[in-house]
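A single protein chain has been omitted; all remaining protein chains appear in their positions.
Let's look at subunit A:
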């Protein structure tokens, strides 16, 4: 369970360019829930995600993961519990490293990396089995550098990499924004499957309303750094696409 308690984040405080990105926000994500976060550009969605991941630190407030305060930990410490998939498919994987080496790093996300040759035959087999579940035929190309793969393939592998170690939270920051419709559908299908199979607590940021309605057990809208709508599973099922689109017509 992830809790945000009265989180505030202000960029450029005291200057003319001051932006209150997240304002006194409290949010509680239950274990095993899949929350979808929508909102206009600049509404604070990505900042909220970065605050949870630890790429930026909150000015005020607490972040609790299973009742443990983590708001002062840097992102590379939080990553032992929190996995994330980035908007840019090139960010989540290392281009010049092989698929196998990328998975090796993902398998060691919770432990230090020692001077040990870990990518042995048994490890390779276990990765091949996992990659096979994607149905992309990549299990025969484990030695190939990530850079030679398409954005959709890399995003799918980034998702799969999060299952190499036991994580609690999966943050999805517009994972399909840079993908074509078919790859987007595939990647979201994989994300949904991974969240269910591993019973992860997931948070998806998206601008795609159809995706927002189709996936997840809860829907939240942010505006000006605050959560202004919060729909549980029942309310979410009753929503239609036009309803959600109308949320953005406030001018």
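In this section, a residue touches a chain if its C-beta (ideal position, glycine included) is under 8 Å from a C-beta of that chain, and two chains touch if they have at least 3 such contacts; residues count from 1.
To be clear about the criterion, contacts and distances are computed from a predicted model.
Trainee: For the chain that is missing from this picture, which UniProt protein name fits: "YCII-related domain-containing protein", "Aspartyl/glutamyl-tRNA(Asn/Gln) amidotransferase subunit B", "Putative ABC transport system permease protein" or "Deoxyribose-phosphate aldolase"?
Mentor: Not shown, but named in UniProt as "Putative ABC transport system permease protein".
Trainee: In the complete assembly, which of A:92, A:152 or A:175 touches the absent chain?
Mentor: In the full complex, the listed residue that touches the missing chain is A:92.
Trainee: Check each of A:79, A:133, A:198 or A:224 against the chain that is not shown and name the one that touches it.
Mentor: That would be A:79, which touches the missing chain.
Trainee: On subunit A, where is the contact patch with the chain that was removed from view?
Mentor: The list for subunit A reads 55, 74-77, 79-80, 83-84, 86, 90-98, 101-102, 104-106, 108-111, 113-119, 143, 145.
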